[in-house]
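One protein chain omitted, others in place.
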Amino acid sequence: MSLALQLDDLSKTFPVGKPLFGPAKAHVRAVRPVTLQVETGETLGIVGESGCGKSTLARMLVGLLPPSTGEIKIEGHRLNNANPAEFGRSIQYVFQDPISSLNPRKSIRSILEVPLKRLHGMNAEARRARISEIFASVNLREEFLERYPHEFSGGQAQRIGIARALAANARIMVLDEPVSALDVSVQAQVLNLLARLKGEFGLTYLFISHDLAVVEAVSDRVAVMYFGAVVEVGKAEKIFAAPRHPYTNLLAGSAPVVGRPLTPPEAKGTELPDPLNPPPGCPFAPRCPKATEICRDVDPPLEQMGEDQFAACHHPLDA
Amino acid sequence: MTQFIKLLARNQLALAGGIILSIVVLVSILVPILPLQPPDVTNTADRFMAPFSEGHWLGTDHLGRDLLSRLLWGTRLSLAVGAAAAIVAAVIGSAIGIVAGYFGGTTDNVIMRGVDMLMAFPYILLALAIVAALGPGLMNALIAVAAVNIPFFARNIRGITVGIAHKEFVDAAKLAGKGHLTILTTEILPNVVPVIVIAMSTTIGWMILETAGLSFLGLGSQPPQADLGSMLGEARSALITNPHTSVVPGLMIFIIVMSINLLGDGVRDALDPRLRSGALSRPKPTTTVARQSSPPHGPGEGVLDIRELETQFHVGKRVFKAVNQVSLNIEPGECLGVIGESGSGKSVTALSVMGLVASPPGVITGGAVFHGGQDLVGARYSTLRRLRGDKVAYIFQDPLSTLHPLIRVGEQLAEAIRVHHPVGKAELRQRAIDLLNDVRIPNAESRVDSYPHEMSGGMRQRVAIAMALANEPEVIIADEPTTALDVTVQAQVLSLLDDLRREHNVAIMFITHDFGVVAQLCDRVAVMYGGQIVEQGTTDDILANPAHPYTRKLMECVPELGAGRRELAAIPGLPPAVDDLPPGCAFAPRCHKAQAECTKAPIEMTRGGGRAVRCLYPETKLVEEEPA
């Protein structure tokens, strides 16, 4: 199995309150060093609550944001931030808000032409043929090509967004909450379309979502993020059924499920630590029922637990 | 573009402004070929002739020059100078604004600091300084006015550009291989141009005024050449003796600026999509009621009885039937779930109860809502106001936008009590603290003085819940109160709500799109689709045996945790547009069981065994009920 994507110690720190000249007053660590591998043809799900760094991580992966430390290798090549066109050919991004990801003043055709022209230098005729092909594969009628974004529903606009990513002919796609702006009945259509395209074009997916059930349904492996760090990685079918990290356990226990009685999950408070002034030790400690002295002092590293599960915890739950 | 012109033409004031302005512009273009007397030839014998004198329709000025001729030549000059200043300022200012807004960071910082410096001057000081340095003269006045207005454009356009540059389509363009310059010209610029046009059409009148002003002060056009401002300036000394020499150029400036302003407002309105859709109209304190048929009779059952409610939105010629014949009733202490996809009419149903649907464009066109034997639809404002928050309280979706950002949460809580009960200040504060304790907010004594932005989303929603509980209402209508929250927070808020409703024995109408939430919280549930209730029954019955094909399909679409990786069932097609509902069953175009019969006539509710379903071929047969 070859690696589609390899992240080494990738992190992002944002300066806040930066004066015109001189260093910033403080820093927010949006993503703490993350090391991950994604195999070719795999779907890696990334879950976490709002503000935990999912989108920041995703934007670094496609070169929209320069990382503060670490490096990204795509299919063995180091990502070169200076040249968007270069990584655009190998990795693409599908946005959360389908409507705002389409320029309201451009027809769908001219939106789809850009990657073909810019990244692949196709001539007009080749572009026309390719666009028809792609459009058919996302189940949209060709007459839509001459229309403008506001004429489409969220689900249709998201297919157009997917079509644009396909047009770049990249083999890796970062899907950032691709269905959370959509209605449930439409959500399933898009998820199934994504699954089909993956088989058809041999794609690798990074599927980001806050919805555990959706992530579980589409992923091979899942990484759970909390406060900017990956706290647990494991097989999709095992990670929520037998979580090792208390936070994963909390997440899985909080999702409303038909047939499960309403009991407040055992956790004190819901507050995240102050990102400007993170406490030493495990960031989950203030909420963790298992926290002890060491948890408050030493930030646990991600360690292998069991066959292919990794968790960052001093007192992991039993398998 | 054609739409733009149509919209503009529909606006009568703008049209009038446009016509007047066109005439003025046309005349000033034609000035050189019109049979006018030379404007600068003095004839002191004929000085200060009154209007309508022989040979001088508008009279003459202090040097005996023909006023009509001077007026038209002056208008020509004023228009040209004003327009030139506007264009120069718009082009340079917008270019600066776009660059600063797009590149951000230090570029933006440095440019905007400079702009701030320029804006730190009252504008005329800068203009005066420039004229002082360059010397009086029309060209220099033009330069001064343009220069002074550049910062205004720069700041305005920068703000817009920042908004656009952070839109996702700009990122998408980067990933599609576009460079900065291409993005600026092909992605950003087309979106900024309308704003530039608006800014220009609303400031060009100003520019004309400002250049006229400088000329009026004697710093602009120099004699004998005259623009409108200098004509007025020269006439000032004879104001009392010969007012017509002042009135003529003054009125002309007024007419020009007024017609430009009228037209500019029209352009702005036509280009602003929000104004177009009527979204900028102010919602009235209660929803308009215009019932077309006689309402159902009371007194109604339970704490809240919604009967055959119809609420529509009238936008232009289109009618959105957001809520169509909805009947629901809630028993004391019961929790009724209302579930459906977005746009199915859940919120509008909820807001209709207390007349809170934004109106315009909302109108309640039929039905009744009974509470305590009284029909709330069409009730007077004072009646509704007394019940709002006292007997029927609301919790809304987004806790950040539903609390007033500038008022401390304690005061907001206290106000909820005070508007219904005369309670002293100290006691109000104590009650607010108690309420915060009730919703398990730690450190209530200090939290009571916090502002909403100082709290997390979960905390804010607890405050909203506390506010709903403040007067021990009989019903709480909760419109997706946990949708905006993270799962772990949602779980806590839900269990809190569940505890509270038992403690306070309050009925809840709980709106959601999540079956898991309904299952955990609600006794009964109603499923909405296309503005109608398509199925109703106890939660257990419906989850175990959905009767409506839509309910069943929807449940299959929703992935459930613990089921592992799988293909999801999908419903083909899209939810219906409520301004264009199909005849018969609204679900028919997506329904796998649809027959010809389904699209013929509206489908009636079938009732039985405590359930109801709006389908001709339901998934399960309801238990037959004796007709009452």
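General remarks:
In this document, chain identifiers A and B correspond to the written order of the chains, with residue numbering beginning at 1 in each.
What we mean here is this: a contact is a pair of C-beta atoms (placed from the backbone, for glycine too) under 8 Å apart; a residue touches a chain by one contact, two chains touch by 3 or more.
Definition applied: contacts and distances are computed from a predicted model.
As stated in its UniProt record, the chain not included in the shown complex is "ABC transporter permease", which appears among "Ferrous iron transport protein B", "2-oxoacid:ferredoxin oxidoreductase subunit beta", "Ring-1,2-phenylacetyl-CoA epoxidase subunit PaaD" or "ABC transporter permease".
For the chain that does not appear, the touching partners among the shown chains are B. Of the candidate positions B:His62, B:Arg291, B:His420 or B:Arg565, contact with the hidden chain is made by B:His420. Remark: the omitted chain is touched by one listed residue; of B:Trp73, B:Tyr102, B:Phe169 or B:Phe216 this is B:Phe216.
Checked against the hidden chain, the listed residues B:Gly55, B:Gly105, B:Gly373 or B:Pro405 yield one contact partner: B:Pro405.
From the set B:Ala89, B:Ile196, B:Met354 or B:Leu428, the residue in touch with the chain omitted from the display is B:Met354, counting the whole complex. One chain of the complex is left out; on chain B, the residues touching it are 113-114, 116-126, 128-134, 136, 205, 209, 212-213, 216-219, 232, 236, 239-240, 243, 246-247, 250, 253-254, 257-258, 261-262, 265, 279-283, 285, 351, 354, 356, 358, 381, 385-390, 393-394, 396, 398, 401-407, 415-416, 419-420, 451, 453-454, 464, 467.
As a convention for this text, only the chains that are shown with their structure count from here on.
Those residues of chain B whose C-beta lies close enough to touch chain A in the complex are 106, 109-110, 113, 167-169, 171-178, 187, 190-191, 341-343, 442, 456, 458, 486-492, 494-496, 498, 513-517, 519-521, 543, 553-554, 557-572, 574-575, 590.
Of all residues in chain A, those touching chain B in their complex are 20, 49-50, 59, 62-64, 84-85, 88, 92-93, 95-97, 100-106, 114-115, 118-119, 153, 155-156, 161, 164, 167-168, 183-189, 191-192, 195, 210-214, 216-220, 236-237, 240-241, 250-265, 267, 269-272.
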